[in-house]
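Report on the structure given below.
A single protein chain has been omitted; all remaining protein chains appear in their positions.
Chains here go by letter, A, B and C, matching the order in which they are written, and residues are numbered from 1 within each.
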Amino acid sequence: MSHTPFIWAAYSIGTVVLLWCALAPLSRKKSAIRDIRRIIQTEERSNDSNP
Amino acid sequence: MLTASQINFERYFEPVFQPVNFELNSGELLLVTGANGCGKTTLIRVLADILHPTSGQIENQAAGMAYVGHYLGIKDDLSVLENLRFMRDFLGTSNRDCADVIRQVGLSRVAEQQARTLSAGQRKRCALARLLLSETELWLLDEPYSNLDLEGIELVDRILNDHLQSGGACVLATHGAHRPEWPATRDCFLVSGAVA
Amino acid sequence: MTREKSSASLSGAFYALLRRDLLLAFRRRTELLFPVIFLLVVVSLFPLGIGPGPQLLARIAPGVIWIAALLATVISLDGLFRSDFEDGTLEQFVISGHPLTLISLAKICAHWLVAGLPIVLLCPLLALWMNLPVESLGVLMLTLALGTPVLSLIGSIGVGLTISLKRGGQLLSLLVFPLYVPILIIATAAVMAASDGLPYTQFLGLLTAGLITSVTLAPFAAAAALKISLS
Partner (left out) sequence: MTTETAIQNKPRKNALVMFIHKMGSPPWFYNFSGKLVPWLWAVFCSLAAWALYLGLFKAPADYLQGESFRIMYIHVPSAWMSMMIYTSMAIMGFIALVWRIRIVEVLAMSSAPVGAAFTFVALASGSLWGRPTWGTYWVWDARLTSELVLLFLYLGVIGLYNAIDEPRKAARAACLLAIVGAVNLPIIHYSVKWWNTLHQGSSISVTGGSNIDPSMLWPLLIMALAVKFYYGANLLTRARVRLLEQDKRKAWVRKVIGEDKS
């Protein structure tokens, strides 16, 4: 029996998991920045309405 | 006896109250007042060493502390007498007479009853009885007047007077419906949030 | 706090707390029975699940009884600090100036007396059900007597960490079961060695070492955990 499929499987699982682990914080960063921008906007708006 | 300089506590990365400074000597009462949610309970818990202040220094030279908070620390499955006996043995103040203390707070009639049968006011009195047992110098009282009838409020004032007269000190947090009368009173008005 | 505590007042506090916890347990003695009944039910399910063959049962008996003991301990653990945490007694303990380590140790002792000791005493019945050879019964009891205190001690850390959560019980099992692995391995190995007529004293030595280590370390960790949970 050929061993190649197992090697391929092992390396693809490793790559997928490690890639996901590396990319997950980036999407969190995007949503965090969106959150922060929203906070800044609402504060600026409230500052404009009552200076 | 108790000095606080610039103490602050943060929750969710926001300061709960503006930095607090005070000095409390024996025979003095510190009255902590402020609006709801300004961190009175938090301050008392910081002073009680239950919470660690995020910044600032507390210097505590009191010979022992006693604390009455929102959760009174009374076991429902024990009678009033058993509750107090346990606290007496636990604190090692064995020369105090539990029955006498119970009489002082007016719970003699229910002394043998399980604590679960007590009303909120009676529970508060039970916690006050523990204060009397504790033989400590510094009392930290968080809303001691809540749930008490007029007679109970007088009781708190009376035991507080006795304690301060004998050289003790007390930090008392209240939302301000009733103020204890004591000549050496310091005020601490808490303001919530960070310094603007 | 600056007030010095004499050793007399510390031991007084220790025994007062131990006595109170036992009294409280006695007042709620029906609740005390639940973990014990749970233990009996779990062990009795195994013959039903895998068939009553005496040889097979005898072979898996040490593992089954020990795993059941583990589960029963975790079930009873949640009550270790829960009521004191919820009714504010724990805050009173902290402010009393007595070391929280000593308080945890007293409560762990009380917990073992009401939850661990019944397991040790019940194990002859369990061994009988599981067809365990009589010779190894003594070793099983010894491993349980040495091992269940360790379960209470290590478990107290997990309870201290999860006590401020409303549903801490489910998380608790995830936290403590991995930490129970060495005890489970050593204890069952001792009983199996005894069943096979092999020397087993070295395993009991390891268990004793585990007990001593956890008595000296776990109360400190539990106290630190409680302090975090109170904040």
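Rule of thumb we're sticking to: contacts are C-beta pairs under 8 Å (C-beta built on N, C-alpha and C of every residue); 3 or more make two chains touch, one makes a residue touch a chain.
Here the structure is a predicted model, which is why all the values come from computation and not from measurement.
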* Chains on display which the left-out chain touches in the complete complex -> A, B, C
* To do: Against the chain that's been left off, what residues of subunit B make contact? List them.
  => 10-14, 52, 55
* Those residues of subunit A which, in the complete complex, touch the missing chain -> 1-4, 6-7, 9-11, 13-14, 17-18, 20-22, 24-26, 28-29, 32-33, 35-37, 39-40
* **subunit C residues that touch the omitted chain in the full complex** => 157, 161-162, 164-165, 168, 171, 174-175, 177-179, 181-182, 185-186, 189, 217, 221, 224-225, 228-229, 231
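Here is the rule we go by: only the chains that are shown with their structure count from here on.
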* Asked: So how far apart, in whole Å, are subunit A and subunit C when each is placed at the average of its C-alpha atoms?
  -> 42
* To do: Can you tell me which residues of subunit A touch two or more of the remaining chains?
  => none
* Please set out, as single numbers or ranges, the residues of subunit C touching at least two other chains. => none
* To do: Provide the residue numbers of subunit B that touch subunit C in the complex, in ascending order.
  => 45, 48-52, 60-67, 69-78, 82, 86-87, 89-92, 94, 130, 140
* Asked: Given the complex with subunit B, which residues does subunit C contribute to the contact?
  -> 1-3, 8-9, 12-13, 15-17, 19-20, 23-24, 27-28, 83, 86-92, 94-98, 230-231
